[in-house]
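Here the complex is missing one protein chain, while the rest keep their positions.
Now for chain A:
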Amino acid sequence: MINELLGIGAIYFLTLVLALPLGHYLARVFKGEKNLLDFLRPVESSIFRLSGIDARREMSWQQHLVALLTINLVWFLLAMLVLSTQGSLPLNPDQNPSMSPDLAFNTAISFLVNCNLQHYSGESGLSYLSQIVVITFLQFVSAATGIAAAVVVFNALQTRATDKLGNFYNYFIKSLTRLLLPGSLLVALLLAFNGTPMTLQGKQELVTLQGDSVAVSRGPVAAMVAIKELGTNGGGFYGANSAHPLENPNYLTNAIENIALVIIPVAMVFALGFYLNRRKLALMIFGVMTVGFVVLLAPTVYYELQGNPAISHLGVNQALGALEGKEMRFGAAASAYWSITNTVISCGSVNSMHDSFMPLSGLTQMLGMMTNAFYGGCGVGLLNFFAYLIIAVFIAGLMVGRTPELLGKKIEAREMKIAILVTLLHPLLILAGTALTAHLYTGNPQEYAGWLANPGYHGFSEILYEFTSSAANNGSGFEGLGDNTPWWNISTGVVLLLSRFLPIIGPVAIAGLLARKKYVPESAGTLPADTATFGVMVMAVIVIIAALAFFPALALGPIAEHFSLY
């Protein structure tokens, strides 16, 4: 047990050690200062030239959003087209069929919005062409979209009054060329040398040692898994995601993948500090996020290492903890660590099956997605946190009778309204979706019997988890859910769209509005935002808005299950 705990400690430590210089580097990249990969500038120039884009043209926040939404629409159409015709397109050695319209809709949206909810299984549901042109492609560009949106906010928070906030395409392309592409290249090669396949050949038929005939699924896995983690996408090449021994062959690859998915969200926080030259603010944000992360992590590791009481009752040796749905090469601790990093960060890849975790571990996983800002997804985690920050400044300002200000800009009714709308949208989508589905299910349990793999409280948790995962753009699931049906494909598809683009539009709009305002130098009357006291305030806002809104639903699912089991 000790070396399992040492293992997760080492993974977290390495993540921080690497994230700090990466944050510094990213700040230089997005400020346009001299940096390591400047030799790529000719490549970027030719990308812009070929696309007919002037990357020096400054945009207002509205123009940023129009550019972002337009190109996302183009990607959606491309993805729909390929997914619904993949059966008759090339690069399909396993002869997998085209997707049904509702499944193609769900899959295209899900990867477009960086969620990667998968209502299909990779081995039988996608051709290699779709894996590369739809899945891998969207994993790159959706992550870059999130980062670009966060950089617009960075730019807007500087101490000047302007509506010129840089160029969207410039931020977007640099996220790819200076970060995601080189990073993925490195990770993919490390994986390939550890046994992850990178081939266009189809399944290999072979006869096992004992004499059974099996076919082993292969594919261009390494290329996809790298950006799956680095871009906090999370959608697996294979059905079992990173639990699959070819997608994640050993403890080392597990550590590499786990670091890859946490590093950019953490580095973005540091980048904010370097970019604005407000390191204390970045430290406050990092502190709040880390406290939230550890509070969710600790009980999960504890309960998974303790094992399932129902199995303890059998009198067997459960020294290694709860092992249903887990892989022996990772063990209970690294699986628990992975599950929390993947739910606080909207990555959603899994190296063990969340459906089989202990009830309170399921609860912490869901809370990670319900708050959705403890590190959070590539770029968008910081945007969610920014909305909480605005609310905290406003409430704290009222409490002590000072004008609410953030970084020298007044927070007024308009910004506050947007922030509240964005943060309340999240519980609304989750709870309304869950309620509607539970209503449908209880109205006709026979017809919808295929939906739930488990009875009772746990079945309710499966529904709640699916909507939470969709609204958090996470993509992991309690995978026992029979979710490839029109109801699930369409309802979660709609939730995905709303919960991706509104939380990008809202914070970018707030930042844009703030950027235009006059800068008021900090004085004795200012409530400083970079102190531990204010950090406590932000945490309180997160707990009240995000966590407590979900308490009744959580009581019906994981909490009730916990007390029925222990």
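The working rule: contacts are C-beta pairs under 8 Å (C-beta built on N, C-alpha and C of every residue); 3 or more make two chains touch, one makes a residue touch a chain; residues count from 1.
Throughout what follows, contacts and distances are computed from a predicted model.
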In UniProt, the chain not displayed here, chosen among "CbbX protein", "Glycolate oxidase iron-sulfur subunit", "Potassium-transporting ATPase KdpC subunit" or "Permease", goes by "Potassium-transporting ATPase KdpC subunit"
Contact with the hidden chain, among A:192, A:395 or A:416, goes to A:192
Candidates A:314, A:400 or A:524 - the one touching the absent chain
A:314
Of the residues A:29, A:117 or A:141, I need the one that contacts the missing chain.
A:141
Please identify which residue in A:17, A:36, A:66 or A:555 touches the non-displayed chain.
A:66
Residues on chain A that touch the omitted chain in the whole complex?
3-4, 6-7, 10, 47, 50-53, 66-67, 69-71, 73-75, 78, 121, 123-124, 132-133, 136-137, 140-141, 169, 176, 181, 184-185, 188-189, 192-193, 195-199, 201, 203-204, 206-210, 212, 214-218, 220, 222-223, 226, 238-240, 243-246, 249-251, 254-255, 307-308, 310-311, 314-320, 322-331, 334-335, 350-353, 355-359, 453-458, 461, 478-480, 561, 564-565
